[in-house]
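To start, I am sharing the structure in question, which I have written as structure tokens.
With one protein chain withheld, the remaining protein chains of the complex are depicted in position.
As written, the chain order gives the labels A, B and C, with residue 1 at the start of each chain.
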Amino acid sequence: MKDLRIIVTGGTIDKVHDPRTEGLSFAPDGATHLPEMLRIGRCHFPTVELLMLKDSLYFDDADRAAIAGAVAAAPEEAVVVTHGTGTMGDTARFLAPRIGDKTVVLTGAMRPFSLYTSDGEFNLGGAVVAAQLLGHGVWGVMNGRVFAAAELNKNTEQGRFDV
Amino acid sequence: MKDLRIIVTGGTIDKVHDPRTEGLSFAPDGATHLPEMLRIGRCHFPTVELLMLKDSLYFDDADRAAIAGAVAAAPEEAVVVTHGTGTMGDTARFLAPRIGDKTVVLTGAMRPFSLYTSDGEFNLGGAVVAAQLLGHGVWGVMNGRVFAAAELNKNTEQGRFDV
Amino acid sequence: MKDLRIIVTGGTIDKVHDPRTEGLSFAPDGATHLPEMLRIGRCHFPTVELLMLKDSLYFDDADRAAIAGAVAAAPEEAVVVTHGTGTMGDTARFLAPRIGDKTVVLTGAMRPFSLYTSDGEFNLGGAVVAAQLLGHGVWGVMNGRVFAAAELNKNTEQGRFDV
Partner (left out) sequence: MKDLRIIVTGGTIDKVHDPRTEGLSFAPDGATHLPEMLRIGRCHFPTVELLMLKDSLYFDDADRAAIAGAVAAAPEEAVVVTHGTGTMGDTARFLAPRIGDKTVVLTGAMRPFSLYTSDGEFNLGGAVVAAQLLGHGVWGVMNGRVFAAAELNKNTEQGRFDV
């Protein structure tokens, strides 16, 4: 089957609780949880690339261009991008005309993986499979659904991605 | 997108630790964890049907015929079947010539969901997405890979499903 | 052995992650996690009383008087009070001259119980035992140590209570 690259950009999926500030932030050592998430999923074949750890609410076009560049540079045809839920749809639509002959699947989580009982594992499992099954283009996989870039939007009322 | 039914047959994914015997068994109240797993995945649309809670090592053809019957009776075209890992491939090959115009995806877990850090959420997320994307037939989705019925086999040495 | 009452006042131990705001807050239904924490600890005998769910940084003397009143009204001689870590010492010193022939043990957590891998269970286990062993007075039990009211202070640098 296809090789797969996971490009990490941050977002809720990778946040941790900081007991000093009582808030959520990225790990002080700048690490991503994706290798641990794959280990739990007993999924050994993806290559994990840590591009950045940012809250997607603060993404600008330079960040999105960096993601497009990482996708272009990836030797794999199938790519999963972990991303904050706040502007996941915006990034999908930015990437759509820029990625060429690749299948790119954006995913993330509403609750950080590090807090347990997170939707992160469920979403990642869906994204890894979808990236191998879908045709070229940019897609989102969240909460059991597959979205074309044009239709990828968070349902903020329900706290999930929905059709 | 497609409606989806999840038919529960048991297996490791649904087992719990029994502090009295120190072993793993199904919940004394006969309940399945699938609704809780979907809630954590923030995935609200599948219908869960509890068919049986059995260890797949003890499945016989009558059990497999019951699964085929439940698939046939399902109003949905897309069906996920949770199943023990021990004989998942045997059931896939039993079902393959018997399911008609349906997409059936078998999945399960190497570590029970109720023990946390389980591959169950990752596998379920993959199976739910695959059941909506794959064509008619019987498939297995485990540990990030999609398997045709003929090639669905546990790698007992590595403790995962692998190509 | 002694009967025991647990008076719940809120604090980090009882907070939950809100996927919509990305912050920590108390459960929308106003529930406490203490019964679930005791169930996990397989500790069946304490009586849980939900007095309030507040962040202790916003406690004023009226809140502390309410706690003193609840302690006075408790039929049990041994009382555990769950409390935010921010002003736990202040409350201990407020209660010390006001509680009469009771043993009162304050405890809480640096990481919410609902985020797992929390110090809450460890601290609660210590507080429940200490309330049965210590003499009359007001004490704090956090992170494996027992503190007299006068010496109960968070080490904000280390993120724990320390001697």
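FYI, a contact is a pair of C-beta atoms (placed from the backbone, for glycine too) under 8 Å apart; a residue touches a chain by one contact, two chains touch by 3 or more.
Values in this document were obtained by computation on a predicted structure and should not be read as measured data.
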Chain not shown: contacting residue from C:V8, C:L124 or C:V138: C:L124
Hidden partner chain, touching residue among B:P19, B:P75 or B:G100: B:P19
Which of B:H83, B:R111 or B:R145 contacts the chain that the document leaves out: B:R111
Those residues of chain C which, in the complete complex, touch the missing chain: 1, 4, 37-38, 40-46, 110, 116-119, 121-130, 132-134, 141, 143-146, 158-160, 162-163
Residue ranges of chain B at the interface with the undisplayed chain: 12, 17, 19-20, 22-24, 110-112, 114-117, 156, 159
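In the analysis below, only the chains that are shown with their structure count from here on.
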Geometric centre: closest chain by C-alpha means: A
Interface composition of copies chain A and chain C: same or different, split at half: same
Rounded Å distance between chain B and chain C, as computed from the means of their C-alpha atoms: 43
Approximate Å spacing (C-alpha centroids) for the pair chain A, chain C: 38
Junction residues of chain C - those touching two or more other chains: 116
